[in-house]
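The structure under discussion is supplied below as C-alpha cells; questions concerning it will follow.
One protein chain omitted, others in place.
Per-chain numbering from 1; labels A and B assigned in written order.
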Amino acid sequence: MQDLKLLANDKRGKTELGSRRDLVGWHEVTQGSILPSFDGDAIGIALKKAEERVYSNFNSYTATVASWRVQKPVFNIDVCIDCQNCWVWCPDSSILSRDKQMMGIDYDHCKGCQVCSEVCPTNPKSLLMFNEYVQLEDALASWPEKKKKEK
Amino acid sequence: MTEIRWHSRAGQGAVSGAKGLGDVVATTGKEVQAFALYGSAKRGAALRAYNRIDDKQILNHAKFMNPDYVLVIDPALAYTDNIEENESEETKYIITTHLSKEELIEGRPSLKGKEDRVYIVDCVQISLDTIGRSVPNAPMLGAFVKVSGMFELEYFLENMKRVLSKFPQKIIDGNMQAITKAYNEVK
Partner (left out) sequence: MAVKYDLNEREVWDGNFAASQSLRQAKVDVVAAYPITPSTPIVENYGSYVANGYVDGEFVMVESEHAAMSACVGASASGGRVSTATSSQGFALMVEVLYQASGMRLPIVLNVVNRALASPLNVRGDHSDMYLGRDSGWIQVDAFNAQEAYDLALCAFKIGENHTVRLPVMVHQDGFITSHTAQNVYPLSDEVAYDFVGDFKPVDDMLDFSRPITYGAQTEEDWHFEHKARQHKALFDSREVIDAVFAEFEKISGRAYKRVESYDMEDAEVAIVALGTTVETARVAASELRSEDGIKAGVVAIRNFRPFPFDKVREALANVKSIAVLDRSSPGGAMGAFFNEVSAAIYSTPNRPLVTNYIYGLGGRDFSIEEAKRIFKEQKENADAGHIMTDIQQFSGLRGPSLGFFKTKRG
C-alpha cells in the first residue's frame, strides 16, 4: 500500500488551488506575470528528483487539486508489469515512477480522470477507480480476481 | 531657401539625383532636403522629386513649393506634365531635349516669354555617350551646377565621386564624364 505523500517534499500540494489565500495587491504581483518555477539557483535541477527540488510558490507542485476528485485511482503493485502506459497517458503527471518502476499515485495532483485505469493492460487491472472515501487497504483487499478468457 | 522640383519617370534616377545633389550640397555646410513621393510607381511612371536647400534647418515638410528650378529629365514630360505648376517669375527650367530651344518652346507654348529662363541639354544622349545607357540624372546635375552657379565643377565632381563610391570605377568615370559634358553643353 502506497504512502499518500509518496515521494513528496513539504511543499507539494500545500495550498488548495483557487483557495484565494495567495491573493495580493497590484503592487505585489510579479512584473509581466512572469513566474519563476524554483527558489534559489536551479542549475542542475533537471537531474534532481522532484522531492529534492525547491519549488517556488508559483509552481503548481505546491498546489493541490485533491479535492477535485470524486473517485481516485488505486495502484496494486502485485499485478503491475511496469509497462509505464499509465505514466505516458496521465495528463497531470501524477503517476509516480522511478527507474521504470511504478511507485504509485501523486494524490495532490491527481484529479481522478480515470485515464490511467482505462489504459492499464493487465488482468486484473493494476489501477482501479474507487470512491474517494474508500481507504487504500480496503480497496486493495477488494481487488478483483483475474478474469478468465471467454471462449 | 532654394527649392528644386524634378520631373522624371520612375527608373530614370531623379530620386538618386535629388539625394546625390543633397549630399553634395550638405558638404558645403548647408541644410538640405531631398524627397520623392512615390510608392507603387512602376518603371516609366511619371514622378516628381524635390530638393530644398537653406542655411538653417529645413522645417517645411510640404510637397507644395514654388520652385526656383524645375529639372525635367525626361524629354516627353516637357510636353505632357505640368512642369510650370506653382512657378514663380524667377523659376528656371532645365529641360532635357534633342531639339533646339526654339523648337522646344514651339511645342510647349506655355514656356513662351520665358526664353531667358529656359535651358536645354540632351541628358539622354549624353548619358548614352558616357555611361552607355539612358540614365539622365547625372547629366542633369552637371547642367544644374552650370546654370545655378552653386558650385565649381571640380568641387562638385570630387564630392560626387564620394557619393558614388560604392559603384564600380567604370560607372563612376562615366558619371563624371556625363556631368562634365552636360556642364559644358547646357544652353
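The rule is short, and it goes like this: a residue touches a chain if its C-beta (ideal position, glycine included) is under 8 Å from a C-beta of that chain, and two chains touch if they have at least 3 such contacts.
Source: prediction; values computed, not measured.
Trainee: Which of B:58, B:128 or B:153 touches the chain that is not shown?
Mentor: For the chain that is not drawn, the touching residue is B:58.
Trainee: Identify the residues of chain B touching the omitted chain, counting contacts across the whole complex.
Mentor: 18-19, 22-23, 26-27, 31-37, 39-40, 57-64
Trainee: Taking the full complex into account, what residues of chain A touch the chain not shown?
Mentor: These residues touch the chain not displayed: 20, 23-27, 29, 31-38, 41-43, 45, 58.
Quick note on the criterion: only the chains that are shown with their structure count from here on.
Trainee: From the C-alpha centre of chain A to that of chain B, how far is it in Å?
Mentor: That gives a centre separation of 79 Å.
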